[in-house]
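Yeah, one chain of the complex is gone here, protein chain that is, but the others are all in their spots.
After this line comes subunit A, so read on.
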Amino acid sequence: MDTQAIRFFHRGAVVQAQDLPITTTVLQWLREQARCTGTKEGCAEGDCGACTVVVAELARGAESAADARAVHVGPLRLRPVNACIRYLPTLHGKALLTVEDLQTMAPEQALHPVQQAMLDCHASQCGFCTPGFVMSLYASYARHHGDGSRPTRQQLAHDLAGNLCRCTGYRPILDAAQRMFELPPARLDPEPIAAALRAIAADTPDPFTHAAPNPAFPDAQGRARIDRFFAPRRLATLAALLAEAPTERPPDEAGAGGARKLTLLAGATDIGLWTNKQFRDVGDLLYVGDVAELTGIAHENGGLRIGAAVPLEDAWAALAQAVPALRDMAQRFAGPPVRHAGTLGGNLANGSPIGDGAPALMALDAALVLQRGSAQRRMPLDAFYLGYMRNALRPGEFLHSIEVPLPHAATRVCAEKHSKRYDSDISALSCGLALRLDGARVGHVRIAFGGMAAVVRRAAHAEAALHGQRWSEAAVRAAMDALADDFQPLSDLRASQDHRLRVARNLLWRFWLENRPEAPLAPAQTRVWAGLQESSRIAESGAP
């Protein structure tokens, strides 16, 4: 079998990696192989940001709709991601920037402006989260330094939503974030990196195939199983690979000797935890993140077509630009390092009952394009989920793209998220609402909830209570009552059954208060976080 070493740019040179299990994380490689211990492990699940690194790749032409939030340095596009759940082979053909790289960008200074500002502002205490903050801030710095703009303090707080600090209380870090722009500038020279990445690309077949032993799964003779990692670059390659090796999974233990299993991999923000927390056997990996046809966003037929492998960051920016009511959800959907790694397609195909993408998109009547071989079929999102973590994908089939029709100008839309923390929290429940009046009556209504059942689904009874009715307090009250017929939610660590139901009711009530014909209330009168999303980058990119 053809196998190639993983090649990527790190600390000024192209490095090679091989013979490591294909599920080796970037963090493991940095700390254990490269002995670059500046990047820290705080949680190993993508939630604390101590391992934040920046991945740079050659920008693709298809990126456009979401560019206001993109970080470009010359021909490179930069993304802050969590190294703890990023598999090393996905770095092939990319560059890895870590805290160790920053000083080399500022040869005239002892410290990069990001680091100097952190020091000046007393922004580190125990220092363990600091390299992660430095890298998230570096991404902000690179973005604004590139275009000469200056972020607001609020924007910087949003940029840091994926980084936890337990010591400082954040004030000095936000001070540093603002101060870094006042210091003598430092610049990354992108050209040597871009040249190296072009050379790797020119030298990489489609698909990139990497095979490596995994000592956790020995065969009967005690030899480590050889796992394969495929990174196709064209859609046809992906389809062919998948057709050859259906994703039906043999029982977990049967990996050695039994049928090979193949797992589709996108951002690894969930699958990364399968391996490093649950020790599940994912078998071979088929990575969709480099497939050109799946990574674009297009405006088509009055709607958006979002490739299945488009990162959440870009997808939500495009959605929020098209539908401003989605800004708050776009801002609160995970933290930046997860949004830059995870994909909208992964979020939908994974089909978690508490995923935040599906309720909003269901309310907008989104549809999925599914592909097997060269054949495609289209399915409404609200028909996709069959049961808890089960969906309508057939063997060999994969999610190609998401079609999101833009709502009619008169349609009122909202996307709500309810969680213990504003930032980067898994919802107790989330909700997508779309409603259009036909005269004084409700002509069109979609109400979808996550966190209220085993799958994300529409509230049929509540919709029925509104549809065709006069848009009135009485109709809304009836819909609120009908939610109890739609959902019997569970109690768990995020909320009790009763709390979920009463908040679901109250979200409908708030929608009424904000959209009633007489004296509607403004968000500033109904939301404690009103204004935060207005000053986010989402709003910046969504501004007309």
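Following the convention adopted for this analysis, contacts are C-beta pairs under 8 Å (C-beta built on N, C-alpha and C of every residue); 3 or more make two chains touch, one makes a residue touch a chain; residues count from 1.
As a working rule, contacts and distances are computed from a predicted model.
Think of the chain that is not pictured: of "Putative spermidine/putrescine transport system permease protein", "Xanthine dehydrogenase, large subunit", "Molybdopterin synthase catalytic subunit" or "ABC transporter ATP-binding protein", UniProt labels it "Xanthine dehydrogenase, large subunit".
From the options A:Ala17, A:Ala34, A:Val99 or A:Ala462, the residue with contact to the unseen chain in the full assembly is A:Val99.
Which of A:Ile6, A:Ala50 or A:Ala349 touches the hidden chain is settled by the complete complex: it is A:Ala50. Touching the omitted chain from subunit A are residues 28, 31, 35-45, 47-48, 50, 98-100, 102-103, 110-111, 114-116, 118-122, 124-131, 134, 156-158, 160-161, 163-174, 179, 215-218, 224, 276-277, 279, 335, 418-426, 428, 492-496, 499, 502-503, 506-507, 509-510, 513, 521, 525-529, 532.
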